[in-house]
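Removed: one protein chain of the complex. Kept in place: all other protein chains.
Showing subunit A:
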């Protein structure tokens, strides 16, 4: 069993050194050419994923914020619209009342003036009639007098006048 007890024939000091050196060289070479780049890419991937997650989270938060903003704006627009409608309604009411009031006073005024005019017209008419009646009656009287007064009547009338005139004196 020489091979088994390789150490029995003297320690293989050369093997020890060779193994050690080779392993250290292997370690250094692998670190430089294999594990280093591999770890680099794994780290890079890790960072990439972390970055992507961060970006996704950020964009999600941004979207959330935007949505909130939109919602707020919508709400605001809705209340604004509600206010506008309310305002318009109120204004309409006021305007309606105003118009009605205006119309009422206008109509009142027109009615009043109409009444006044009617009154005037009536008065005028009455005055005119009165005048006409007077002239007509005079006319009629003159006609009647002209036609129907007899000599006796004339006599009587004259007498009356004279008497009257005497009495007055």
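Note that a contact is a pair of C-beta atoms (placed from the backbone, for glycine too) under 8 Å apart; a residue touches a chain by one contact, two chains touch by 3 or more; residues count from 1.
Here is the rule we use: contacts and distances are computed from a predicted model.
Comparing "Phenylalanine--tRNA ligase alpha subunit", "ATP synthase subunit a", "ABC transporter ATP-binding protein" or "Cation:proton antiporter" against the UniProt entry of the hidden chain yields the protein name "ATP synthase subunit a".
Screening A:38, A:81 or A:103 against the full complex identifies A:38 as the residue touching the chain left out.
Between the chain not shown and the residues A:13, A:150 or A:167, the one that touches is A:13.
Not every partner is drawn; the one left out touches subunit A at residues 1-4, 6-7, 9-20, 22-23, 25-27, 29-31, 33-42, 44-45, 48.
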